[in-house]
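The other protein chains are all here in position, but one chain of the complex has been omitted.
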Amino acid sequence: MEVRSTALGAAMTVIAGALVVVVTGAVLSHSSAAAPALTAKTNGTMNTAHGKLRHATLSISSYPDSMAGEHGADGGKHPDWVSYGPTTTYDLPAHALVSVTIRQYDSGERLNNPFFATVRGTVGGTMTLNGKTVSHVSPNHIGHTFTLHAAPGDQDPLFVSVPLPAVPESVKPTKGSDYPKPNVIRFSFITGGPGHYVWNCEYPCGDGYYAKFGGPMSTRGYMSGTVNVG
Amino acid sequence: MVKLGAATPVADGGGLMRRLNMGTAVAGGVGFGAVGWLVAHHFLQTDVPATSNQVVIVTMICWSIGFMAGIGAFNAPLGWLMGRDLGHEDEMFLAGKDQGVSRYFRFTTDHKVVGIQYVAVTMVLLAVGGTLAMLIRTQLSHPNNGFVSPQTYNAMVGLHGIIMVLATIIAVTGPFGNFILPIMLGARDMAFPRLNALSLWLLVCAVPLLLSAAFLGGIPTGWSAYAPLADQAGPGMNGFLMAIIVFAISSAVAGANITTTVLTMRARGMTWNRTPIFAYGTVASVGLAIPALPLFMSAQILLAVDRALGGQFYVAAGGGSAWLYEHLFWLFGHPEVYVIVLPAVVALMEITPVFARKPLYNFNAAVVGLIGIVGLSLMVWAHHMYISGWAPDLNGPFMLTTELISVPTGILFFVVIGTIWRGKIWVTVPMVAVYAMLWNFIIGGVTGIYLSDVPADVALHGSMFVTAHFHYTLMGAGLTGAIGALYYWFPKMTGRMLNQKLGMVAFLIVQVGFNVVFLGMFAAGLAGQPRRVYTYPPTFATANLISTIGAYSIGIGMLLTLYVVVSGWRHGPLAPANPWGAKTLEWAVPNPIPLANFEVPPVVIADPYGYGEGDPTTRHWAEEPQPARAAPVPAVSGSSADGEGVAP
Partner (left out) sequence: MTITTSMDDMATRTRRFWLRRDVLHVVGLWALITVAGVLFSIYVPAHLMGPPASGTMREIEATMTAFSIAASPVAAVVWAVALYSLIAWRHRGDGPPETDGPALRTSRPAAAAWILISSFLCVLLLVWGLAAMGSVASAGTTGNPMVVNVTGNQWLWTFAYPQQGGVESDQLYLPVNRPVEFHVTSVDVVHSFWIVQMGIKVDANPGEITRTAVVPDKRGTFDIRCAELCGLLHAQMETSAHVVPMAQFHKWLSANGGHP
């Protein structure tokens, strides 16, 4: 009797404790889940330096606030934080040519590392800025950057960094919109095998925080995200 | 038993005091905190990080003041200001006389109540920190796990770290340094009973501040909170820095109290070579905490200035330096390791003679070892900064001081194995804790030697190897010692025995799991896995999976331990006054322990380690050799007037 009640009590304690951990974990996991991924649209194949590859397109934007991204129309907890949209999680096909279009609506200033003013890792080392092909822009008028990088491990390395030049503050919002006419940046890169990658903005746009890298820069769902290739 | 409430006769000036408890404290904290928030919010804009930091810090200061006022911490000082002093009845009330369970939820000065309160706070902290540990290991169970986001992961790592550091700092000194130590010294209470209650309630006040960080965006910096990352962090960082500031005050108060108690409250005849080693070790620990914690506190005050007032202490662009933070932090951080480990090791050194039935071997060497550790540990901090680039030329001297510390640490091992040598080993949970410490602390110590070596540290710094190393010392020796001490002193603290069989099973599950976790982590660290990463290359997958499995078994073992403690507390078999046949003074008082511990102040005639000496059938603890009432009260009785009257 004594032994049985001890065993029962001990088992109940372990189960109750495990439940607490499981429930806490479930709540944290749920509340920190990434927004639904945006999957690149595949359309046909293209001839590249690496042979004939599948072609996929991805269209995203960078905004001066978070009213248009994954935080809903009210902007969520921090409506005034800069953000990427429509989401920050992207799925890309493996071994494919990916063409990305970024509409950049935000103003900006100087990069803290001019390294990121150069286009890197794209096909031809270039991008088009409002239709004009460039490989380098002035580091003094940058709105954001889209910098995709990888943990080396056994997955293929992938590094793509493009500067997104700023829209001058003086430009007024277009009619019927909260935002001015954007800078349109287009570039392509070639994915390797399946892997997990991250991207983030390298323009310090977390105003008010040390090195301007706090707030939206250090919070998931604004100026950083994941890219799954596979 | 006197019933509480309005019917209680109210003594002069004590009316309010008698109605205060934890409930009024929380109400006071929340109420005044809300007032602070409203006022700050009104006068300060909140859309800029610096001003929102101001609002959060003001709110937290108001919470602390409100909480401490609500618990009654300011009653007596305010009374003095108004020219009133507490009467005898007030003192007895403060000591918790005849109040039953409710005294555990009040500003109670009885050191036995404070000790139990510390047990409860430690268990709460361990539960929260342990839950976080389980979730951290779940995230790391396999590479590229999407269980939680990197942000949540970083927040969990920081919170786990600081909660466990605070928990292990108090784990031995709090419960046993307060409950057991005064009785062990033959005293009726601590030197400053009201400061004792103050230190406990400051700690309780700091816990919600720390936990609030979880709801304010977390502590993304790890427990070391390196600036300028801490300058950059979100509002959760304010919870961290305010909690550290309040905790530092709490530990300074506790440290002064324990030191004074050991220096002045020892029973008549308890000369220094008759003073138990636990007293030495506790004083060594708090003696280190007294200079160390304020440095941590000043680091956090400067951080608060940076974050809220636009200071640039840690901002290179403004003339500050990240190295300033690192120095302040490690000047605290290295002594802190010994603040945690020393009380645990001396508790086990107190346990060893009892269960080996032999005198503590080379008592003098043990004392010298403790003094050596205390002296050297203040001179080694920059070994955490070998690779910081601060002063590469000083790496040699810091390597010297760091490696020297292995000599006094080795002496402590010598004392323990010398005591075990040819003993009559009585295998109980406390004694198994001694063996566990001998295994874990050797591994922690040897890996510490690798890290003291400059070239090896360059390779290992910031890797999982370091994480495994300090868990071997802080958990393998620190927490293991605390668990051993709990099993050993529980019968005296609660009057009930713990279930030794289930306790042993639980303890072994924890120890085996612990070694699995951290041996796996050593492997990952040697292979090059950095600390504090939410994901890792697949090369490290096996080592991490092993660590995660081990972590779950620690979790199961700790839950079983919790069950053993709670069920033993509620309906364990009643304990005899001296179940282990130990000779220190705390076993000489009856169960339950009278309010003033000793009816008659004891006089000590020998040291408490006389096993195998003289006639084994006589009682061994020191006794009053002459008619009690005639004996003069020990010379230190003057300071005990602060606490309570003599209550024979």
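We call the chains A and B, going by the order they appear; numbering starts again at 1 in every chain.
In this text, a residue touches a chain if its C-beta (ideal position, glycine included) is under 8 Å from a C-beta of that chain, and two chains touch if they have at least 3 such contacts.
In this text, all values refer to a predicted model and were calculated from it rather than measured experimentally.
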**Report entry** Which displayed chains the unshown chain touches
**Finding:** A, B
Requested in this report: Would you indicate which residue among A:Thr89, A:Asn183, A:Asn200 or A:Asn228 is in contact with the undisplayed chain?
Outcome: A:Asn200
**Report entry** Candidates B:Leu211, B:Ala365, B:Val512 or B:Ile546 - the one touching the absent chain
**Finding:** B:Ala365
Query raised in the report: Which of A:Thr147, A:Ser188 or A:Asn228 sits in contact with the chain that's absent?
Result: A:Thr147
Report summary line: Among listed residues B:Leu211, B:Val454 or B:Ile549, the absent chain is touched only by B:Val454
Query raised in the report: In terms of residues, what is the contact footprint of the unshown chain on chain A?
Result: 112-113, 115, 118, 120-121, 147, 149-152, 157, 159, 161, 198, 200, 202, 204, 210-211, 213, 217-220, 224
Query - Chain not shown, touching residues in chain B - result: 150-151, 154, 220-222, 226, 228-229, 232, 315-317, 321-323, 356-359, 361-365, 387-389, 395-396, 399-400, 403-404, 406-407, 410-411, 413-414, 417-418, 420-427, 435, 438-439, 442, 446, 449-450, 452-456, 458-459, 461-463, 523, 526-528, 530-537, 580-581, 610-613, 616
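By our rule, only the chains that are shown with their structure count from here on.
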Requested in this report: Provide the residue numbers of chain B that touch chain A in the complex, in ascending order.
Outcome: 47-50, 131, 134-135, 138, 143-144, 146-152, 156, 217, 220, 228, 231-234, 306, 315, 499, 502, 535-539, 555-556, 558-560, 562-564, 566-567
Query - Complex contact set, residues of chain A against chain B - result: 6, 9-10, 13-14, 16-18, 20-21, 24-25, 28-29, 31-34, 80, 151-154, 196, 206, 208-211, 213-215, 218-220
